[in-house]
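All protein chains of the complex are present and in place, except for one that has been dropped.
Presenting chain A:
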Amino acid sequence: MAEFAVIIFRALALLLALVLSAALLTWAERRLLGLWQDRYGPNRVGPFGLLQVVADMLKLLGKQEFVPPFADKPVFILAPAIAMSTMLLAFAVIPFAPGFPLADLNLGLLFFLAMSSLAVYAILLGGYASNNKYALLGSLRSAAQVLSYEVFMGLALLGVVLQAGSFSLGQIVEAQRELWFCIPQFLAMVLFFIAGIAESHRLPFDLPEAEHELTAGFHTEYSGMKFGMFFVGEYLGVILISSLMTTLFFGGWLGPVLPPWLWFLLKTLFFVLLFVLLRAALPRPRYDQLMAFGWKCLLPLALLNLTVTALVLL
C-alpha cells in the first residue's frame, strides 16, 4: 500500500511541476520573443514580470464560462480536456533520471506515439463542436497535418529503436553511454524535430490557427479556462517534444559531474528555447507547401534512414 501511495505522490508532484512549468513557459516565451524582436515583453507585474503568469491565470479564471448556443455542448467541453490530458499522460514514460519514469513501460516509445495520435482528437473535436466555419477549416487542416507528420515521426523513431534494440525509453538512454544517438541517427533527429514542431503545431507549422486567414482556427469559439487548457496543452507539447529530443538523441540524463536530473533539465530547456527561437525566426509556409514537404521530402528521407540503419545493423 505504501508503494502505491508513493506512486500517487510522484504522479501528483510531476503533474504540478509540468503544469507550472507550462504556465511559466508562456511568460518565458513572451520575454524571449521580446528580447529577439528588440522590445520588452511583459515586465510590469512582479520582478521581471514573473507574476504575469498569475495575472493571466486570474484573468482566464475570472472570465465567463461561455459555450456558444449553436455548439455541440458535451463535445465542446471534452475537447480541451483531451488536449491537456493526452499531453500529461505522455509524460508518464519519460525517464527524468535513472529509475524515475513514472511508468517504466517496455513499450514506452509506442505509448508516446499512441498519446500523440490521440491528441489529434482535441483539435478535431474542438473544431467540429464549435460549429463555426473557421474552426472547422482549421481543424480539418490540422488533422491532415498531424496525421501525415505522425507517419514519418514514427518511421524516424524506428531508426532509434533499431539501434537501441528496445522501445523502452530507459534502455534507449542506457544505449547512448558510448555515443549519443544524435550522431549516428542525425537524419532521424532532424526529421523528429520537424515532425515534433508540426505535432505540437507551433510556428512555423501553426497553420491550424493561422490568425491571418482563420482568425484563430479550431479554438476561435473558446474562451476562459477552456481556451487556457488548449494553451497549456500546446506548451506541454513543446516540453514533451523537447524532453523526447533529449531522451532519444542527446543521452537523456547522461552527463559528467552534475546530477542526472539537472542534465536532463538543462538539455530539455535548451530545446524549449530552440522552439521559441524558431518562432521568432521563421515565416509560416503555405498549407499545400507544408503537405508537399511532408510527403514528398520528409517521408522518403525517413524511409531512407530506416533502410540504411537496418542495413548497417544487419
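Everything below uses one rule, namely that a residue touches a chain if its C-beta (ideal position, glycine included) is under 8 Å from a C-beta of that chain, and two chains touch if they have at least 3 such contacts; residues count from 1.
By definition in this document, contacts and distances are computed from a predicted model.
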Protein that the absent chain corresponds to, by UniProt name, given "Electron transfer flavoprotein subunit beta", "NADH-quinone oxidoreductase subunit J", "3-isopropylmalate dehydratase" or "Integration host factor subunit alpha": "NADH-quinone oxidoreductase subunit J"
Of A:Asn43, A:Ser117 or A:Ser223, the residue touching the omitted chain is A:Ser117
Contact residue for the chain not shown (choose from A:Tyr149, A:Phe167, A:Phe181 or A:Phe250): A:Phe167
Of A:Val19, A:Leu60 or A:Leu140, the residue that touches the missing chain is A:Leu140
Interface with the unshown chain - residue positions in chain A: 72, 74-75, 78, 105-107, 110-111, 113-114, 117-118, 120-121, 124-125, 127-128, 136, 139-140, 143-144, 147, 150, 154, 167
